[in-house]
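One protein chain omitted, others in place.
Presenting subunit A:
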């Protein structure tokens, strides 16, 4: 296996399969035309080009030669990428050209250290790792982006267009604002403005209530000495693992009997309790990490404990508070189960409950996807803008699923 020729051929063949599938999927999604990777031609050309490239792999002419070979064979129908009858010549040329160029450049990089003869273990493993890295980037980017891409594009098309060719996500820009019709209808006919406001207020209130409970609690657990401290800090974790579906039934019963079901305040009461343990756990970890000397100095100067918390600890933990708030906001914004069980009245729906009500055969599904986009975009924007806080907050002790 560790002969240069063999390694280059195998890696080249596999890499060609990866790339031809990638280019075929990308081109299909972008144009809606038929692109098909050919397994046998991929293996054949990939292996041959791989072997050819290691000889003089740093010579530009060799690369150009290989690329043009791939290009011509592709255009004559023997390429790693095959086309349907309806595929436009422009699309097939672009597809083949992209594949040939990317393949030659990236494979040269993968085979950088590979010489024709016997390889050292290092050279071999580095090549395999470079191959796996390339594959990994393509794989993860694809699996993450495709569902979101489909969500966004479906919301811009109408049912008939999608039924005709489910792969055609090209957007007809000449339609102008008509593209956003399903969004407009959600806001004008399906009350999404109310849902958006409800979700927003509920999430913000949840953040404030959670912080009001969690800050003093976390401080007590992290800093003050009292009996049962260790047991308390563990039971937070345990409570944070109790499944919501187990609690949902009694809550449903209690809310049905007290008339809190179907009310805004019922939801505002229940959401913080699901987030307090998380917030408490995250905050106490952070408070522990703060140097206690500063607080002791404050105590020496005659401040009371509460004043110390207010004037010293909280300003020092602003980044932690930001990440906890973000995280709690995200949980409340995304919450589905309780909203689904407790809300029946369409004027009180949260966004997630509103989207669930769009899932019916009478409502076209671009509306469903437009609703999903409306729920996703704010949380994504918030997340991308404050990603630093968010990742810190996530790793600071929360794996709430």
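Methods note: a residue touches a chain if its C-beta (ideal position, glycine included) is under 8 Å from a C-beta of that chain, and two chains touch if they have at least 3 such contacts; residues count from 1.
The rule is short, and it goes like this: contacts and distances are computed from a predicted model.
Not shown: a single chain whose UniProt protein name, out of "Carbohydrate ABC transporter membrane protein 1 (CUT1 family)", "Acetolactate synthase small subunit", "Electron transfer flavoprotein subunit alpha/FixB family protein" or "CoA-transferase subunit beta", is "Carbohydrate ABC transporter membrane protein 1 (CUT1 family)". Annotation: of A:37, A:79 or A:95, A:37 touches the absent chain (contact as defined above).
Of the listed residues A:90, A:105, A:129 or A:294, the one in contact with the hidden chain in the full complex is A:129. In the complete complex, the hidden chain is touched by one of A:72, A:141 or A:347, namely A:141.
Residues of subunit A that touch the chain left out of view are 24-25, 28-29, 34-37, 84, 121-122, 125-126, 129, 133, 136-137, 140-141, 143-148, 150-151, 154, 162-163, 165-167, 169, 212-214, 216-217, 219-221, 224-227, 229, 232, 234, 237-239, 241-247, 249-251, 253-254, 256-257, 269-270, 272-273, 276-277, 280, 285, 305, 330, 333-334, 336-337, 351-352, 355-356, 359, 365, 368-369, 371-373, 375-376, 379-380, 383-384, 387, 390-391, 394-395, 397, 399-401.
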